[in-house]
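The complex appears here without one of its protein chains, the remainder shown in place.
The chains carry the letters A, B and C, assigned in the order they are written, with residues numbered from 1 in each.
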Amino acid sequence: MSNGRNGPPQGQERRAQPRAASGRWQTAITSVEPNRILVRGFPLDEMVGRLSFAEAAYLLLMGELPTAAIGKMFNAILVSSIDHGVTPPSTLAARTVATSGAPLKDCVAAGVLAFGPHHGGDIETCMRFLDAGLSLVRNGHALQQAAEQLAEDAVRAREIPPGFGHRIHARDPRAGRLLQMALELEVEGEHVRLMRALEQALQARERQFGRPLAINADGAIAAISADLGFAYELGNAVFLISRLPGLIAHAHEERTTEAPMRLITPSEHDYHGAPERRLPETRK
Amino acid sequence: MSNGRNGPPQGQERRAQPRAASGRWQTAITSVEPNRILVRGFPLDEMVGRLSFAEAAYLLLMGELPTAAIGKMFNAILVSSIDHGVTPPSTLAARTVATSGAPLKDCVAAGVLAFGPHHGGDIETCMRFLDAGLSLVRNGHALQQAAEQLAEDAVRAREIPPGFGHRIHARDPRAGRLLQMALELEVEGEHVRLMRALEQALQARERQFGRPLAINADGAIAAISADLGFAYELGNAVFLISRLPGLIAHAHEERTTEAPMRLITPSEHDYHGAPERRLPETRK
Amino acid sequence: MSNGRNGPPQGQERRAQPRAASGRWQTAITSVEPNRILVRGFPLDEMVGRLSFAEAAYLLLMGELPTAAIGKMFNAILVSSIDHGVTPPSTLAARTVATSGAPLKDCVAAGVLAFGPHHGGDIETCMRFLDAGLSLVRNGHALQQAAEQLAEDAVRAREIPPGFGHRIHARDPRAGRLLQMALELEVEGEHVRLMRALEQALQARERQFGRPLAINADGAIAAISADLGFAYELGNAVFLISRLPGLIAHAHEERTTEAPMRLITPSEHDYHGAPERRLPETRK
Partner (left out) sequence: MSNGRNGPPQGQERRAQPRAASGRWQTAITSVEPNRILVRGFPLDEMVGRLSFAEAAYLLLMGELPTAAIGKMFNAILVSSIDHGVTPPSTLAARTVATSGAPLKDCVAAGVLAFGPHHGGDIETCMRFLDAGLSLVRNGHALQQAAEQLAEDAVRAREIPPGFGHRIHARDPRAGRLLQMALELEVEGEHVRLMRALEQALQARERQFGRPLAINADGAIAAISADLGFAYELGNAVFLISRLPGLIAHAHEERTTEAPMRLITPSEHDYHGAPERRLPETRK
């Protein structure tokens, strides 16, 4: 596909090849000349103040400006995963590196490395899973049938499908809000619809799984990103952009408020920040 | 200072200490309970769709919501450094790691590691430099006097002050736009004013430096971030958030369009992307 | 298998699970008490001066002391890949990060990230490939038959098997030496024997591949490491230990002898070091 989904499938290893003789090569991202920077063709200084960062990031990744609706949706996606407290491996990795006195960027890089298959990587896995499911639909199944079959397969394999269930949240508050926005902004497509159908099929089988299996934030981001046409690996990249401020905030807090070389006990922390508060009316 | 600027000064190495006995510890960033996530006190699902990603990032880093003007300014800062083509070390590091077939996040982490003193780190250096200059002002010098003295020191040391001059841009188009916005949005303060005064003082000495020394993007971001009250190391963090989509776009382009294990010759590339185009009127 | 080869197969992604409640957990590597450090049960201070670093590394990774022969073999394996000049992606990544003024460890970390599927990762791929081939033997094929079949499969798939051929060396001088030592030290087993048989089978088909396909250093390390009983992922780890001094030497050379922020053109370098020389007789 033109959107880069034809990248290397998970884990496949292409053979090493002779080093290509270095020659002229091409990029389609940014053109830099003295006093003139064009990002995907748009003058960067003209973008400054006119595009939100999320819209500019979308332009950079997808090559075209988002519509107003997609711009809103992408801002929402990026906000939805901006932080999730101290217990994710990426946050603990960043804080652990910070205890050694390492500079902030080293803490952030270590956090980025902790976005493994079980953490963030689920988005790409879920996007691939949904496309596999949709191939059933293209082969003539109704969406509902496809969802039932995927749910049956999951029960048989005793494996929770990617994008469902959460270790803490029975109903992930981020997922509901994102899917509601996708509906209101009319950006949802077949991936979101399959995700919703699968959620119903799984909940009808909740007893077999022994736990609630609502769509989680990763699942909502995966389905919406797929409907927006993101390449698989860019699905994970979206999560990476989203979580970066969280990694930075935690590494900075660790570096500025904790003793160096402390042993971090993940579960023995207390929240002592601002009490619950609401956004001002002007924000609603 | 309360904003964390009292972090370890550049390069100072605090002595190793006995590992703190692990005990309960505190965080002020995010509270996570089943079905309820509060970021700096605000329900995350309420933030989704109501705050731009840049505003949410500001909240996470600074602890409070930005005003509408600061939200606009912070979006603009993040957009201004979102990409600068293939030649920055961070971009080349990300692309070089990509040639080995490494996953996207590894390319991004390597890129983050290349934000060294000469690349991105300039923002923190410039923030410290401006605070040192402002201490002259607090000791009774006029802003203009302080700027003249800093310029004289630079000439004597034959050292270009941080935040001035660019290897490619005689007039960095990003800097002018950012400073104009800081003025229009009325968020500029003494750091920006000192930066402007210093630019004049340096340009009066252009002959001694043998090259134009206009404020560059790092300098504009540093001065504005300092006026917004960012801690020094968060100045670099702002650049890190800003550039992440660029690192991702380049690593993804390398992974999906180039042969693995190629030798990358930085200067032998051509831009073959979208031709120059303008933002639609609706964006102005 | 007990040696950890039953780790996650390449690219397989296990589903995320609820975070394990933190409780007491166990390690079998090193016991640390005041004034007493036991590595795999041996007092560390007793190991110092009595084991070579390679022998100590083997003990750490495998849990038991190597025999004298295996100790010699493992030293040889680690020496064989200690450096390969400036063009490998890991070396270029380390040097590129160094141009930004980043500290040495950041350069090394970026280099480590460039050990992707095409670079270093080949060792694990080759170990898995050989075990697949040996399963044919266990199913009754003669070693030679198995080799012929693997060669035929490779011709049909137009894919060079892992561990064969090199972008620069028609006959990789490291591979021959390592395999000769494995023979002399009597540590070679079925993996090495299959590798040799496959080399013959491939060379009989050299015309179909259009290039010589001798065993390369990765292939020799993979076959010998498999015969020594290393887990797949530790095969890559062996390469990682081996190449670390090379990454450090290049990052240090870049940091101390080159101008910061230079653009590195991989192929435009010259060697200006010590002229060819021989080891003193006492070393033979």
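Keep in mind that, in the parts below, a contact is a pair of C-beta atoms (placed from the backbone, for glycine too) under 8 Å apart; a residue touches a chain by one contact, two chains touch by 3 or more.
In this text, all values refer to a predicted model and were calculated from it rather than measured experimentally.
Of the listed residues C:Val86, C:Cys126, C:Ile215 or C:Leu228, the one in contact with the hidden chain in the full complex is C:Val86.
Note on the undisplayed chain: of the listed residues B:Ile160, B:Leu183, B:Ala204 or B:Ala259, the one touching it is B:Ile160. Residue C:Gly49 is the one among C:Gly49, C:Gly140 or C:Gly210 that touches the chain missing from this view.
Residue A:Pro117 is the one among A:Gly49, A:Pro66 or A:Pro117 that touches the chain missing from this view. Hidden from this view is one chain, which touches chain A at 87, 89-90, 92-93, 96-97, 99-103, 106-107, 109-110, 113-121, 167, 260-261, 263-267. Listed here are the chain C residues that touch the chain not shown: 4, 6-8, 13-14, 16-54, 56-57, 60-61, 63, 65, 68, 72, 75-76, 78-80, 82-87, 101, 103-106, 108-110, 112-113, 115, 120, 168-174, 176-178, 181, 231, 233-234, 236-237, 240-242, 244-246, 248-250, 252-253, 255-256, 258-265, 268-280, 282-284.
Keep in mind that, in the parts below, only the chains that are shown with their structure count from here on.
Each chain gets a centre from the mean of its Cα atoms; for chain A and chain B, those two points are 23 Å apart. Inter-chain spacing, taken between the CA centroids of chain B and chain C, is 39 Å. Our note on geometry: chain A versus chain C, Cα centroid distance of 34 Å, whole angstroms.
Residue positions of chain B touching 2 or more other chains, listed in rising order: 87, 101, 103, 106, 109-110, 113, 115, 120, 260-261, 263-265.
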